[in-house]
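Note that this is a trimmed complex: some chains were dropped, and none of the rest were shifted.
Chain lettering (A and B) follows the sequence in which the chains are written, and residue indices restart at 1 in each chain.
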Amino acid sequence: MILKVKEPIESEWPHLRKGQVVFTYFHFAASEPLTRALIKSGAIAIAYETVQLASGELPLLTPMSEVAGRMAVQEGAKYLEKVFGGSGILLGGVPGVLPAEVLIIGGGVVGANAAKMAAGLGAHVTLLDISLDRLRYLSDVLPANVDLVYSNRHNILDQLRKADLVIGAVLLPGAKAPNLVKRVDLKLMKPGSVIVDVAVDQGGCIETIKPTTHENPTYIVDGIIHYAVANMPGGLPRTSTLALTNATFPYAKRLGKLGWKRACKDDSSLFLGLNVIEGKVVYPGVAEAFGLPLVDPKTLL
Amino acid sequence: MILKVKEPIESEWPHLRKGQVVFTYFHFAASEPLTRALIKSGAIAIAYETVQLASGELPLLTPMSEVAGRMAVQEGAKYLEKVFGGSGILLGGVPGVLPAEVLIIGGGVVGANAAKMAAGLGAHVTLLDISLDRLRYLSDVLPANVDLVYSNRHNILDQLRKADLVIGAVLLPGAKAPNLVKRVDLKLMKPGSVIVDVAVDQGGCIETIKPTTHENPTYIVDGIIHYAVANMPGGLPRTSTLALTNATFPYAKRLGKLGWKRACKDDSSLFLGLNVIEGKVVYPGVAEAFGLPLVDPKTLL
């Protein structure tokens, strides 16, 4: 078996070979050519983004969420500068001057990592989540300058009014993030405030968000700076690559050692990563996206 | 020499003897009978409250400020309860519910101790002071949930609007505390909020404050609960007595060992504690208060 653990770049597609196992991010639904190339090649495609634990966690996305959550704060801090249209406030203030207010919507991996960074810079942080159990755990481990508040429409609006930086950190596994901040809500915000929406890959939890790039990361709507780079961790590849490899390595090792059939039989998480097997689409989302026939992967193991 | 280190209670006044040294709190200006009894006795009265370091610090009041600053927070927490007319907010909130806002006016010994306690209970604390150097030091040593803000009229009003608990902690050595919160300012505050004025012994830094007792500690003005017990540390005598003794003991030891004349000659702080010497008033404030002749203590050493 030949195992490839790398994102397939377009020039490589023609070279994929029958029986070759490719274990990487595919995001097939976003690219019909890639899907068709894979089908044609006869290779076995196991996608990082659909490997899933029984708990619903996507373990090969978690490291990217950690990086993105931490980056979100440094992006927010930067784009608050006046030269980018920001209100010119320093997150942590200085002795004698109040710090900035940072609002984090969502207390999962992204939100908790963002909260640590914002608190570390001395900002006054409010983190909203709908799980009281999660808020209780976070209150045990986060610094004292993070307030943990139950998330509902009333509290979101209340906090938007005073926020200098809003971080959208709502990611639902396999679903579009809900629009918790509406376009009209921007009017409540102070001009020059910044929104960083880490959920942009899933449609975003801010209505006015649309994907941007590392080259042109921000745009302004109603006086509010929007940062919405679609692949944030790509901006810090040294940390991101190591973080991802730490997560994928145990799976890759098992694939290499046991072969893909045995490895996917033994591990139900990895099994869910199977997307295309020797020309047959075996993942529902991919089949649906392009109207292709779906084959039950169990019949191919 | 006979040294007495204890507050003179009224029944003891007739028994004070000529040449006896009494080292304790006197607050002569507040009691003409005590002053006259001391003068008549021929004793030497060295008053804790006027012992003063070159820096202006009153070292035998400092321990009481520490106790009072810490107590102020537990009093405030208590009188926020509904049964006392308070707004019913818990200082630290709970996971999911915002904590209370505590405003501390003054960052000296009282304020810093109050800030530690309020932060320790999980409140969101704002401490105001006019010394940037003091705010810088406090920002080095206080927890992350204390904001350190320059004190001016604008910032005071701004903070009063959101405060659930206000602690007046402005003490100027030897001067009446300035009225930083005016009666009209109470209108800005949320009903059921609490004011604890630790400066009440010096007239208070809140215009509507007037001294109360441990038995009847609070009263309400314009919907705001006022706590203004005149001798707060007296409520916790076990801690206060030990704290005070730690501070007075080195002076008492020197008085006992060297005699009062030598001890007061050698130590300019102790010298300032001399109030009455064998029938003669030697401290300006006492002489002024009752129109008595003032003698220069240097002539009596």
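In this section, a residue touches a chain if its C-beta (ideal position, glycine included) is under 8 Å from a C-beta of that chain, and two chains touch if they have at least 3 such contacts.
Quick caveat: nothing in here was measured; it's all calculated off a predicted structure.
Colleague: Starting from the 2 chains in place, I would like the total count of identical chains in the complete complex.
Modeller: Counting every copy in the complex, the total comes to 6.
One rule holds in what follows: only the chains that are shown with their structure count from here on.
Colleague: Rounded to a whole Å, what is the gap between the Cα centroids of subunit A and subunit B?
Modeller: 55
Colleague: Subunit A touches which residues of subunit B in the complex?
Modeller: On the subunit B side, the touching residues are 93, 95-99, 119, 122, 124, 126, 132, 135-136, 138-139, 143-145, 147-150.
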